[in-house]
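Here the complex is missing one protein chain, while the rest keep their positions.
And now, chain A:
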Amino acid sequence: MNAQSTIVVQGKEKLVVIGNGMAGCRAVEEVLERDPDRFEVTIFGAEPRVNYNRIMLSPVLAGEKTFDEIVLNTAEWYDENGITLVSGDPVREIDRDSKKVIAASGKAEPYDKLLIATGSDPFIVPVPGHDLPGVVTFRDLDDVDRMLAAAEKGGEAVVIGGGLLGLEAAHGLTLRGMKVTVIHLMPTLMERQLDEAAGYLLRQELESRGQTIMTSANTKEILGADGHVVAVELDDGTRIRADIVVMAVGIRPSTGLAKSAGLDCERGILVDDHMVTSDPDILAVGECVQHRGLCYGLVAPLWDMCRALADHVTDRPSGYQGSVTSTKLKVSGIDLFSAGDFGGGEDCEDIVMRDAARGVYKRVVLKDNRVIGAVLYGDTADGNWYFDLLKKEEDVSDIREALIFGQAFASGGALADPNAAVAALSDDAEICGCNGVSKGKVVQCISGGAHSVDAVRSQCKASASCGSCTSLVESLLQITLGGEVESGPLTLCKCTSFTHDDVRRLIIEKGLKEIPQVMQELHWTTPDGCSACRPALNYYLLCAWPAEYQDDEKSRFVNERLHANIQKDGTYSVVPRMWGGLTNPRELRAIADVVEKYDAPMVKVTGGQRLDIFGIKKEDLPAVWADLNAAGMVSGHAYGKALRTVKTCVGSEWCRFGTQDSTGLGVKLEQATWGSYMPHKFKMAVSGCPRNCAEATIKDFGVVCVDSGYELHVGGNGGIKVRATDLLCKVETEEEAMRTCLAFIQLYREDAHYLERTAPWLERKGLDWIKAQLFDDPERIGRLAARFRISQKYWQVDPWERRAAGHQRNLHRHLATIRPELEEA
């Protein structure tokens, strides 16, 4: 300890700094630079060492740097500047009345100006076992040493937290030879910095490096044996072996000292624009402060804060205006950049570019023609340029079209117009890499009569494969034809240049199995799609990969998410299945009981021969379903783009005109097909004779029984535009009728566009095409029916039963109820 520290040197004010970290030392440097003789400086540090660059701890852990290389202020610096460093003796108390600080050792130090730069503390999730030996945080050099010691023995590491710090820790431990599992609470890694699309790419890369990434995973307990950590247990019971657990879930401003000294604090220590706290002689800077409502956990704002602070204490006040921050992940080989606000919004505009082949995702967010945010993955060369545009708030309208291609392209003067850029390309420049088509060839093709993207695709194959050169082809069409471009077929939605057919084909060809993957590989222009494409993709994926695909609730319309029909007052109606329109006393009693028990205001017989219970609240749905399940009833899917009803007449069993057992066939058809999701709703009927009491000729699939067998009709619709069915074929046995039905359904499921009923689908494709698909190859019908049965193996489940058992409980309950009158209690 320095004995001189208690002697006040004549003419010099005493500046005491609590915190020997990056913020405290930088602030002192800034002050000395402005007025080297004004203060006598004493710095208290809790760590027993000089100031080092904390953000470089990750490279130290990864073995890319040594501690000496990350030291910022050497012992000489303190000496040369006459600074007294009290290290390893943390300050315990601030006595504002007598203006002095008291350290753990009892040492008291008077101040004229006090600077608090205590930084932040790692946040510890208070799960059982969090204090076991072997559980470490990632904040200072001691933590790094503990991790290195563990890594030396090898084994398995669990990192709790998939944010910036957690992933850097995981990377370091992986390089040090440990088997690493990252547990992240949220579904997207680094969700504060990345959107879903970029998070998806990052996850794929980390997994390819051997890390196990578990998202939406909540740690329940850290388990120990013989006084040391051995495993981490998740909410769902999963246990992961661990020789070391790194807790990297976030940081909290360290405000303890300031609070006990009575300074105004919220999340951080409150400071004004000059970094002055509620006591005019006490300043604060760095991660411990809260400025204009914001706390920062990154290094860049610190420099700006320190400048404002130094200007203030040397009587040249400038003021800190807050910072815009950017993030880069310090994991070698992963290029990732994010800055500003990329939450989007109605007056914001997203420009998205994806290059699946290079694994690149770029997204720039504009507002009022200014860059307000950017996320880059795979190619971050232009990160600083975007960040610069963002900070300067420059108007980018002149370079808007070329902005996403980067600085080199956008600042190319005349080339800023993408059409001009394309026009400037030579004739032998390659336009479509997939099919090796040159610009000359595309122009030739356009001049030869291909006046739309689709025509170009079919004639010279340019942009027909991955589609990433579609905009180049569009430019060439505009240049060549001068604005007389014919609009091509409708795209799936405005998020993509691909049609429904393209998307369905590419899902299979490229083996795409998740929504974010489809969006990345097919160059979606929005970060997470829209209410048109999300449900369509969800259906296309579950149809293509029935065994593997996990249904995505957030891509479902409300009715399919809540398995009931929403009504105009926000309540729901519930329709249990009645096989072929048959019911019995037990079912009717259960329905009557539900109506009374839940005070349903109305029950109605539907057009599909079943009962609809109205006015059920979303909170009551699981209980209603439990009651209906108990009487043997399952969901009627009256809410779904799915098999709805099979309407029947009584047939040969009762009717004097009946030719076949239409009721029995209807029940069999319904039992085989219920639960299957379709491009749109799908209704069936079986009539026992040509009098057609079940109205089978306005259904998607209708059977009309005749003496000699069964007429099978398809493509009928009783909706806005009435359409009678076309006769598909006539068969002799029930088995043939069943098989043809399943094959027809599967053909519709695999070919139609999402939200296209069978009637418009049939008119678009033609009855001959459908007949050819089903009957030309005698094997085909069996294969289609078999594929339908495979799908049913996975999807023919009663969704009500799972919900009644508590699955997705959150969808049915309120977060809480706010009762103002209770508040005073």
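Here is the rule we go by: a contact is a pair of C-beta atoms (placed from the backbone, for glycine too) under 8 Å apart; a residue touches a chain by one contact, two chains touch by 3 or more; residues count from 1.
Everything that follows uses one rule, which is that contacts and distances are computed from a predicted model.
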| item | value |
| --- | --- |
| Choices "Extracellular solute-binding protein", "Nitrite reductase small subunit NirD", "histidine kinase" or "Acetoin:2,6-dichlorophenolindophenol oxidoreductase subunit alpha" - which one is the UniProt name of the chain not shown | "Nitrite reductase small subunit NirD" |
| Absent-chain contact - pick from A:455, A:558 or A:786 | A:558 |
| Listed residues A:192, A:292 or A:589, member touching the removed chain | A:192 |
| Of A:77, A:123, A:409 or A:598, the one touching the omitted chain in the full complex | A:123 |
| Given A:490, A:547, A:605 or A:815, the one touching the chain that is not displayed | A:815 |
| Missing-chain contacts mapped onto chain A | 123, 185-188, 191-192, 195-196, 216, 218, 250, 252, 267, 278, 342-346, 348, 350, 526-531, 534-535, 553-559, 561-562, 566, 568, 570, 618, 810-811, 814-825 |
